[in-house]
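Here it is, the structure, as structure tokens.
Note that one protein chain of the assembly has been removed; the remaining protein chains are unaltered in position.
Chain IDs A and B follow the sequence of writing; residue 1 opens each chain.
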Amino acid sequence: QDDNDIKLSALPYYSYGKGLGITSPDSIFKLNIRFRMQNRFTSLYNEDEEDGYEAMIRRLRLRFDGYVGDPSIIYVIQLSFSPNDVGAIEDGDNLNIIRDAIVFYRPDEHWNIGFGQTKLPGNRQRINSSGALQLTDRSINNARFNIDRDFGLQVYYLNELQDKLSYNLKTAISTGEGRNWTKEPDNGLAFTGRLELFPFGAFKSNGMLFEGDIKREETPKLMLSGVYHYNNNARRTRGTIGDELFAQRDIQSLFLDAIVKYNGWAFQTAYMQRTADDPITFNPDDALDSQYVFTGSGFDTQLSYIFANNYEVIGRYSYQEPHKDIEALTPQTNQYSLGVTKYIWEHALKLQAELTNTELNYLDSSSTSNWYLRFQVEIGI
Amino acid sequence: QDDNDIKLSALPYYSYGKGLGITSPDSIFKLNIRFRMQNRFTSLYNEDEEDGYEAMIRRLRLRFDGYVGDPSIIYVIQLSFSPNDVGAIEDGDNLNIIRDAIVFYRPDEHWNIGFGQTKLPGNRQRINSSGALQLTDRSINNARFNIDRDFGLQVYYLNELQDKLSYNLKTAISTGEGRNWTKEPDNGLAFTGRLELFPFGAFKSNGMLFEGDIKREETPKLMLSGVYHYNNNARRTRGTIGDELFAQRDIQSLFLDAIVKYNGWAFQTAYMQRTADDPITFNPDDALDSQYVFTGSGFDTQLSYIFANNYEVIGRYSYQEPHKDIEALTPQTNQYSLGVTKYIWEHALKLQAELTNTELNYLDSSSTSNWYLRFQVEIGI
Partner (left out) sequence: QDDNDIKLSALPYYSYGKGLGITSPDSIFKLNIRFRMQNRFTSLYNEDEEDGYEAMIRRLRLRFDGYVGDPSIIYVIQLSFSPNDVGAIEDGDNLNIIRDAIVFYRPDEHWNIGFGQTKLPGNRQRINSSGALQLTDRSINNARFNIDRDFGLQVYYLNELQDKLSYNLKTAISTGEGRNWTKEPDNGLAFTGRLELFPFGAFKSNGMLFEGDIKREETPKLMLSGVYHYNNNARRTRGTIGDELFAQRDIQSLFLDAIVKYNGWAFQTAYMQRTADDPITFNPDDALDSQYVFTGSGFDTQLSYIFANNYEVIGRYSYQEPHKDIEALTPQTNQYSLGVTKYIWEHALKLQAELTNTELNYLDSSSTSNWYLRFQVEIGI
């Protein structure tokens, strides 16, 4: 691993193995090719529906990264092709294949300036690659509240130190409309700031960017992080993602996260919140047709232990509460998951099984309990 | 060609040349990149239409394969980009770029266990790569009756031996809805079994997976194969492909195939059949709107000889008969093709010319005779 790989590894991408990479003899460029694929089979036992199954390529990604001209000028391109990566085709929308397309300038080990499209410095689990999760997917709160990817300028000041208190500060100014948006000129930007504190120093191998203590930290490591995000004149139900609202809204998001790893144990917890005034917007041509900002809050907690044979057992509990402005429109939700993961080649090749129960509690006091059992294979380089 | 290439070559992919492949020095992974492109020009002389031409990139594919962590764990990803590969865009459908995305576990030379999306072990010509055909495309019966690709579990027991009777057994349990389907939870799986018999031993270089005796077998080689496929609660007119039916149907398919090669001669024949009870389904909101399972049967026969200068002459006759349940809706069809192919670098670089006549015989005794003349270039690695 050369110096550039080290620089890249400070970006929020999980990398194991070396990809198919070539550095030119005169070191004028580097192009590295990577892929990953996630195949899954799920048995569904939903209370009010016939039992069924889903079987799909959940994620399929190609990644190209490297540098051009000078090792301090780094590019990352990531393309996604699976149906759930891209979403169903909608007339008038843009093709949604590009996930990341960004240039970074890294003049030294501290500063990292990016221009293009990639993940915003949001909640920890969202920054964590979906290829480096313990369970088969992220939490229900991440799904509702995360701030996803966006196009803009990102400036990071990185100051992670070995074995002592240190921190990273990550900021972004972006369009606020989300990835591959070109519909109309924008009239309100989004501003994001994230602070990461490492009271006991940095994790092994950027361990805050993958779940599970697969590196078996010898001393406890902790990252505490907080994010504030303000999306001015947002157009979509979840800010940078979701259906289009009938009127623009200003949206604020708050994320608080902790991750601890020690001796095979890993513990993560997160609080997420989205607020907006007057979150329900109505179709001016049809007052019965509405779209609302998903306001509310949620809480996740997740614990795991990895055995010497690289089998890991994971439990997660999530609680999600819609804001009272929209509580008639969407249920309060609890989710309980139990998972077993076998790491064959760290997160790059693993087998995962997961049993999950989701309870949906409606305002009229009715409730629904759904279950699924899932098997998943993750493979990539 | 290392051992892994040999393992890969037992999968239904045509490979010539080596691709752009890299094995890591410690042999922990291999990534191989391949592409192929098929450009064609066709002059159309249809009886009831103005003469015209079609000119297009018929197929354009990128393929990534190799292993990760352990040479017994093989992945194959194939992406397709041409309009006819992907189909016209339809609102609400999924992007159809992914053809193959599957992980294989090959613990030894006999067992091959795959999980993901790829071709089902169906009729021989469908398993044969479209880049390794003699004529410019597969037969009209393949187009109507093949069972295409699907997502699921495939288990093969391979037992091909040199110069003596041997066999392969290939089975699959899959969703039955076809590639990149995520619309609704599935409530009926598909089951496929294929038996391949080699009475005189294996072909040179997996010769049952490409057409034409370009390897010039010194002794006659024969493969006989039979396939049974049961698709429970199928949703589409041709099972795993086609438009959506208005009601689900159970579909059965039967395929019988033979391929012989000897001394520059190649002969192939195939019988295909699809059956379903009550194949016509009606739109519950409009009784004049219907979709039907394409039931019926067909028969192909194809003969070729390759000269020492690598020019090959090919003839094919196809007969297709719809089941009487749907004979008012679709004609009985005969097709006659004559082709000349010049192999420059085996199937990886070839020039093809084809003259084809199609006779459509309708229930009211009217008939139509259409002709086309086509020129095609295939190139790839």
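Assume a residue touches a chain if its C-beta (ideal position, glycine included) is under 8 Å from a C-beta of that chain, and two chains touch if they have at least 3 such contacts.
Keep in mind that what you see is a predicted model, and the values were worked out from it rather than measured.
Here the missing chain is touched by one residue of B:155, B:303 or B:379, and it is B:379. The residue from A:38, A:117 or A:134 that touches the chain not shown here is A:117.
Although one chain is not displayed, chain B still touches it through residues 17-20, 33, 35, 37, 39, 41, 44, 49-57, 60, 62, 81-84, 86, 88-91, 95, 97, 344-345, 348-349, 377, 379-381.
Residues touching the missing chain, restricted to chain A, are 22, 24, 28-29, 31, 33, 64, 68-70, 73, 75, 77, 79, 89-95, 97-98, 101-103, 115-117, 151-153, 174-175, 180-182, 184-187, 189 (touch as defined at the top).
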